[in-house]
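Omission of a single protein chain aside, the complex is shown with its protein chains in their original locations.
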């Protein structure tokens, strides 16, 4: 959509927001329907297909043995990557990750890293030499807005359901044996994205809304109530709006954490 | 050529084909003049300059010591690369290999690999650690059609005439000594390219013909009569046409194998 | 500037040159004001901010341990890189080094390498295995002409003032200890750039002059009077002009070497 | 080089047939793996399809005909068909580094060449039609599954087509001609022969081979593959009907 | 990944406060490092500024509004703002390989997003405004120093602005909220909260956080950062005046 049609829709969505309404009939603080299917990919150690409204994101977790970083010889390595493949949107182009996919991957990574969701100390096979590398790969399949939340929910679900084989040292050689255990996941960081239209805040903006937002912020909470990552993605906020966004996000993050724990618990049985 | 001139030429070539004739006077099953000069490059372990009509391709074989692939610790490594340098055609552009050069390199590679032309087991210096890597580099110099056949003939000639130095293990160190032997070449895979215009099949299309072909297929034979690689490059064929193409290619491949064996035998004396 | 204005300025500068005059009032053999500030960057082992008229170049020297080249196991490694960042000129574009920055880096490198300014033999920690790598990074900040001379003066000043920590072998492990010494700098190569307008030669062309030069050449001298690098950058010269340029450059290089030695001597106290 | 090999490091089995004559997966010689197809599964794309073929999971989107950038890529007399075959990092046993490699560059080309004959590109001069293929999980035979799904996505996009394109691989393992090789059979078998046809007139739009076959074996394999395509063609048509059923 | 970490391999200190309650650098909780700013230091750029903030040394140039290439990048209704954050190879403890990495790609975006709200981009449709940031030396807090300097360079270029943008980081180290973290505090502290505001109306144009803070701590940190911005804002205004003083 472009030109006049776009302008009209912008006006329409803004007018709705003033009346606390949204184009798809949701309340301002209402999430879209969220469906998460863990273990979608059998070749991945962990995976989850996420549908958030019409947005579809597939996340895979792969494990590999490798060297630790020089400054953290006693920890495993976490690498998060996002591909906005052109299948997912007419706006996405083939090529190396652009700023949007880099921001997406880095923000999801920060939530997991800073909350210490993965106990990286338990991923060491031989200190200073060999550790498990956890690759989180985010593959966006259909973009209808709020890719960050959908990707993060996929990532934590894939981590919670991932299986790690045992690596043992046998006469100085490292062998991977066919004994599987869950990854050492100790926290469940949950981001919630808040958009601003005029002076209204709303959560989980869809693509039509994203196109007319004045500002957007993502806030990640862990279960103890700590904030572990924030990213203002665009626009500007007042101090009061930031506080309001935090409180909106905090509430919603709890409900979504419960949903994800429910799903992943089910997956284990 | 473009526009009306191109259209007229297209019609002309198609009309000729209907009458079993070709623009350069050849019969449908007739190859262009083929000249192969082995040992063109003294710095390469093997090399061959191929002239197929006006098409010119130079192929070099280089050897280097390196690690085997993890899944084949008992085999040497074959790497084939093709450069369609912009010197060779106004259509070629500088830059990393495009789909045409990748297809060219991979098809030539497959013929050699699948026919087990090189006995890769004889290229092991120390199992799992050091093997010979055989690099086949195809450098296209003048493009007048049928690059695949010209390149493959250059590759196999370069391999047949290549010299390999001896690598010995001396107190755990690998030394290359000044004793040379031929590469262990055990088969001579020969592709023949067949084009289709209307319902006629013809071999070794030149560039003018390639521009008007309805379909093109390359079929590689080894001496025992096995097919070891096929690639439909463009267009479509009926089942009957595939069979006809195979039988055309089979005959021609024998003659060309003889020519190449003659040339490379001569080169050894 | 473009079009008529550029043409008029070209005529103006050429007319001035005929009368042995220059657009900024200098004599043909006169350098612009040169200010060099060593130790500008505390994180670098050596550094120098150079202002040559309005041209500004910052050069940093970093040291790292690494492997020597196979063919020189008994020598440290010198790597010179130049970044023409788009901050410095509307003509510069982001991206990998283009031919101008490559030529700049390689010419500065050659002067230092060929004069044997750094005694690379003294940078060996363990022969064949570990040596110091000296990185010279040229960061151009404001381009008002004659980047080569400004960069080279920055590079040699940064080298002359750089500090190298001690690396010792302790039970087969290499440790870097907190004892610092100057880099082993044994010569001070100084390039001088000579431009040609009509039949006049002038030194240190500024950007306005560079835009109308007929030819340009850079000549690097070491203290014993040897030429150690020449690069004709553009245009053509007669044999007589080359000789004249050499003699102009030789004189000027001595004065600049004295200035740099004075500055770096001061820096050591 | 040898990129396919590096995806799979399991050990070579002693033989590829069981004592009862069935293949290791329990299949008969000419038995296909289970295949599921779904058309129209993406919102943004003009056409889309999802295929599960054994453990292969592949999603295809079609965009276009649409404007082409840069403009000098436009062909005055017809649409340009672009194809991009891409494997997700988690689709293979060992993690695949994102981005195109030589294998995916070649596959993108051969898949495009397999689809072109079914399209009426001259109806949309100067435009581009993009076919984006994402392999989410791979287990041997991704190119034929991709072609099969891509032709559904093209049909779903409403583009006029001469016919669907239907693909399957034949091959040779332990000396016998079989259909639809899985990873292990592809890796340790003697030959792989992926083909694609337009089933209505049995015209062959893809044929590749690697390995060793006699011309006679090839004839048999080709014939069996063409037969199997008819079976897959029926599934394709059902999947399309499913999409438009109320 | 974890690129910032790899720039600094010094050992972790036992604690980040001295016995007298001051930070290791001798600073109080909310004390900033020394800051120097200079406007208009480049000849070629349309606007420029240099900032020294602790040991950080950053130079910013603004070019534009100017023509954009390729042309289809032009936005019909406004100027495009482009930002490029780049670290010199010698700016870090370990030499940084030249060229963009994932961290600098993200920073370029967040810095741009922090500056956009201050500009009247709709006044210059179809053009581009380029902000080039060169970090010559880095020691924690380069993004906030870059934003602070960039808004000076934009002002120096003569572009109409709603306000300057002023930035500073708050954070949490050894359990306490502090301002303006240096490298060690950033690395070994518990949280980092870079923010940018337009001081006149206290509108927040950048807020990022990593680490752990309770919402209460965040509120305190944010408040303190906004206060500090007022102080930095005064320095910015002085630097601008200095530039145009005769």
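We just call them A, B, C, D and E in the order they show up, numbering each chain from 1.
Here is the rule we go by: a residue touches a chain if its C-beta (ideal position, glycine included) is under 8 Å from a C-beta of that chain, and two chains touch if they have at least 3 such contacts.
For clarity, every value in this text was computed on a predicted model and none was experimentally measured.
**Student:** If the hidden chain were put back, which of B:18, B:35 or B:64 would touch it?
**Tutor:** B:64
**Student:** Which of B:99, B:129 or B:142 sits in contact with the chain that's absent?
**Tutor:** B:142
**Student:** To test your reading of the contact rule: which positions on chain B touch the chain that is missing from view?
**Tutor:** 40-44, 47, 54, 56, 58, 60-62, 64, 81, 83, 85-90, 94, 96, 135, 137, 139, 141-144
**Student:** Could you please point out the chain C residues that touch the chain left off the display?
**Tutor:** 69-72, 77-80, 97-100, 102-103, 105-106, 109-110, 113-115, 217, 222, 225-239, 242-243, 246-247, 250
Here is the rule we go by: only the chains that are shown with their structure count from here on.
**Student:** Along the shortest chain of touching chains, how many steps lie between chain A and chain B?
**Tutor:** The fewest steps needed to get from chain A to chain B is 2.
**Student:** By CA centroid distance, what chain is farthest from chain B?
**Tutor:** Most distant chain from chain B: E.
**Student:** So which pair out of A-E, B-D or A-D basically repeats C-E, with more than half the contacts the same?
**Tutor:** Of the listed pairs A-E, B-D or A-D, the one copying the C-E interface is A-D.
**Student:** Give me the C-alpha superposition rotation for chain B onto chain C, in degrees, nearest 5.
**Tutor:** 120
**Student:** So, what's the distance in Å between the C-alpha centres of chain E and chain A?
**Tutor:** 26
**Student:** What residues in chain A touch two or more of the other chains?
**Tutor:** Touching at least two other chains: none.
**Student:** Residues touching two or more other chains, restricted to chain D: which are they?
**Tutor:** Correct list: empty.
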